[in-house]
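Below is one structure, written out as structure tokens; comments come after it.
The complex appears here without one of its protein chains, the remainder shown in place.
Residue numbering begins at 1 within each chain, and the chains themselves are lettered A and B in the order written.
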Amino acid sequence: MSEHEKNTTEKSAVSTKTMDFVVALMFLALGGVVMWDSSRLGSKWGSDGPEAGYFPFYIGLFLCVAAAVNAARAYLGRDLKAASFVSTTALKMVFSVLLPTIFYVLLIDGVGPIPGLGIYVPSVLFIAAFMRWLGRYKWLMAAVVSVGVVVVFFLMFEIWFKVPLPKGPLEAALGLN
Amino acid sequence: MLLASTAACAEAWKPTKSVEFVVPAGAGGGADQMARLIQSVVAKYKLMDQPLIVVNKGGGAGAEGFLDIKGSAKDPHKIIITLSNLFTTPLATGVPFNWKELTPVQMMALDQFVLWVNSETPYKTAKEYTDAVKAAGTGKMKMGGTGSKQEDQIITVAIEKQSGAKFIYIPYKGGGEVAVQLVGKHVDSTVNNPIEAVEQWRAGLLRALCVFDDVPMPYKAKVTKDKSWGDIPTCKSQGMDVDYQMLRGIFMAPGVSKEQIDYYVVLMKKVRETQEWKEFMEKGAFDQKSMNGEEFKSWLTKEETRHQSLMAEAGFLAKKQQ
Partner (left out) sequence: MEEINSLMHGFSIALTPYNMGLMFVGVTLGVLIGVLPGLGGANGVAILLPLTFTMNPTSAIIMLSCIYWGALFGGAITSILFNIPGEPWSVATTFDGYPMAQRGRAGEALTAAFTSSFIGALVAVLVITFAAPTVAKFAIQFGPKEFFAVYLLTFCSFVGMTKAPPFKTITAMMFGFALAAVGLDTVTGQLRLTFGHMELLKGFDFLIAVIGLFGIGEILLTLEEGLAFKGTKSKINVRIVIETWKQLPKYWKTMIRSSVIGCWMGITPGGATPASFMGYGVAKSMSPNGKNFGNGEMEGVIAPEVAAHAAGTSALLPMLTLGIPGSPTAAVLLGGLLVWGLQPGPMLFVEQKDFVWGLIASMYLGNIVGLIVVLTTVPLFAAILRVPFSIVAPVILVICAIGAYTVHSSMFDVWLMLVFGVIGYVFKKLDYPLAPLVLALVLGDRAEDAFRQAMLGSGGEMSTFFSNGLVGGITTLALAMLFWAPVRGLLDTFKPKADRS
């Protein structure tokens, strides 16, 4: 993993070994779940070929076996150096985008009883915020780009292609839905 | 134009934004074809001020589309076209929805089913064919159909009950595919809708044995060199008392107002008056029965009970989910 070499000089958030082991265990669990549901459906070879759960059952089984090998290899650490999966700096960068993106989707979708804002308003906020905080652009630039891009999307999807996307209170107030 | 008079009626409610027309099946199938025809007729004659947009939601044998409408209570900007999966999907899979949870608007037509064989086979009547199936023995002759535990398989089971013949039923994803599988002799017979098999019939590749209705179809114009849809005998007349038609109807979300339902009833009336619709009906040999309101509801109630018993007999009802 030459492209991540520079990470080794920085503080590691989690080692590749740990991460590899955890992911393998997750696949092991997933394989188990798949096998369990398949045996419920019938996982035998019936009189006229396989039953509904036949293939999924063996998929689950292979998944478990492969995951077990991966977990063992990770645990024994044979082909892994004590490399860093991700450094704290890199992790911060990833989260600085992942968390706003999650927040962006929450804004579109709404949380529990709070209704979403539709896709357009959160998109303006998201692009503008990204440009302002991560790109250090001036507010004016951020506003122009974000509003411009979203207006183009609106024209393209709602007006030309007639694809209805989620809309919220602002669009309703403007009579755009 | 004839449409002008009906358009003159004042309407109390009108769509204020684009209307989603949900198709609970994949693109290219029978329901999809009808929905897109309606869309094109509406667009061509400008029957609506707002656009009508066809959206395919065919996941889980149509459950995706029905659950979407069920979950959009009081939304007058969504309509759905149905096929038999309105009844069969909840019964066969246990997915929780029922036609009573939607708002019935209009029956557009009923789709016929025809027993087809490859024209290179010697069978001329339904009786000859089922006798051959019996003679071949259990698990030899193959019936191809769309989906599992849906209309095609229900008819297959009914044929088996009536004739004593035993088929291997092979489910495919779509009706067009099934017709071609019959042309390629990968199956021995199908119960395709007329529109799914008409071109292969015209090309002389398939032979129609009988129609699953109590009266022959009313269309007299020649479709093949020497046969019209009306020339296909009923299965009943051939000693196979199986009668099955499939609903093509329009539904709305639950909780919509009377004015909103009326808007779509009038709209669909205008659609059915167009030349394009009439040609489509003839091409697909549809039964042009149409109804709405209480009459439609009582028809649906009867049809639901019928499906319940048909599917119970065939052993297609879903086991209770753990």
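By our rule, contacts are C-beta pairs under 8 Å (C-beta built on N, C-alpha and C of every residue); 3 or more make two chains touch, one makes a residue touch a chain.
Please read all numbers here as calculations on a predicted model, not as lab measurements.
Only one residue in the set A:A29, A:L76 or A:V105 touches the chain that does not appear here, and it is A:V105. Although one chain is not displayed, subunit B still touches it through residues 20, 26-28, 32-33, 36-37, 39-40, 43-44, 51, 53-61, 63-64, 67-68, 92-95, 139, 142, 147-150, 168-173, 176-177, 179-181, 183-184, 186-187, 198-200, 202-203, 205, 276, 279-280, 283, 316, 321.
Remark: the residues of subunit A touching the chain excluded from display are 3-4, 7, 16, 19-20, 23-24, 27, 30-31, 34, 37-38, 41, 45-53, 55-56, 59-60, 62-63, 66-67, 69-70, 73, 79, 85-86, 90, 93-94, 96-98, 101-102, 104-105, 108-109, 116, 119, 123, 126-127, 130-131, 134-137, 145-146, 149-150, 153, 156-157, 161-166.
The definition used in the following text is that only the chains that are shown with their structure count from here on.
Centroid to centroid, with C-alpha atoms defining each point, subunit A and subunit B lie 40 Å apart. Within the complex, the subunit A residues that touch subunit B are 40, 48, 162-164, 177. Residues 17-18, 20, 51, 53, 139, 168, 322 of subunit B touch subunit A in their complex.
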